[in-house]
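Shown here: the complex without one of its protein chains, the others still in place.
Then we have chain A:
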Amino acid sequence: MLFEGTAFELNRIILVRILSTVVLVTLFLVAARRARLVPGRGQNVAELALDFVRVNIAEEIIGKATARRYIPLLTTIFFAVLAMNITGVIPGLNIASSSLIGFPLVMAVIAFVAFIVVGIRSHGALGYLRTTLFPSGVPWPVYIILTPIELISTFILRPATLTIRLLVNMVAGHLLLVLCFAATHFLFFEAAGALKAIGVVTLAAGLAFTLFEIFIAALQAYIFTLLTAVYISISQEAH
């Protein structure tokens, strides 16, 4: 812990967060500062990544006509989550900075506010509540069951699951890696005789799970952004 006892107390995860933010900002600054019409190698990679969010998430889910307004938000969410997740497998850092609830919660609140604002802008406050809580096309007695379900799922479960999904994925991934490598350490150095051989298996599992964690880090960033886009597009269109 740095600066312990003061208001600027920093633990390891916060340090990793600051580091990954700085690296992310620097990467994009470098890629964007010398942006040319004919892209160089670095700019090419950045454009490829930005294009992925733009085409495969925003335009596919929200639709080409209206997606443009939400691209900055979705891009920010995607790269922030990706940068915070990927630190979980970087040697020396070894902890996903999204494995404390603060970061996933802030991201989920941003997504929550975004889709509510979009809904209110497209239908008006009352209109948004009406289209969300009383979807048309069902006989009225169904509303007795449907309205509470819609209320809970839209305004509570959506942000809650966004938070829990990201947080728990990262915590579980970290635990998996810790289990594998701690077992390897124990089996190699402290276990007796033939048991040492099992350490090879746990080491291989640890390395395999490291690759798996890279995949999960990217997948979670993708899913988080995808769901935000889905929520925005749902509140945009009338039921």
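To be clear about the criterion, a contact is a pair of C-beta atoms (placed from the backbone, for glycine too) under 8 Å apart; a residue touches a chain by one contact, two chains touch by 3 or more; residues count from 1.
In the analysis below, contacts and distances are computed from a predicted model.
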Identify the UniProt protein name of the omitted chain, choosing among "ATP synthase subunit c", "Acyl carrier protein", "Peptide ABC transporter" or "Sorbitol/mannitol transport system permease protein". "ATP synthase subunit c"
Contact with the hidden chain (one of A:Asn11, A:Thr26, A:Asn44 or A:Thr161): A:Thr161
Looking at the full complex, which residue from A:Asn169, A:Thr184, A:Thr202 or A:Ser235 touches the chain that isn't shown here? A:Asn169
Hidden-chain contact residue, picked from the options A:Val23, A:Leu105 or A:Ile223: A:Ile223
Chain A, residues in touch with the chain not shown (by the definition above): 56, 60-61, 161, 164-165, 167-169, 171-172, 222-223, 226-227, 230
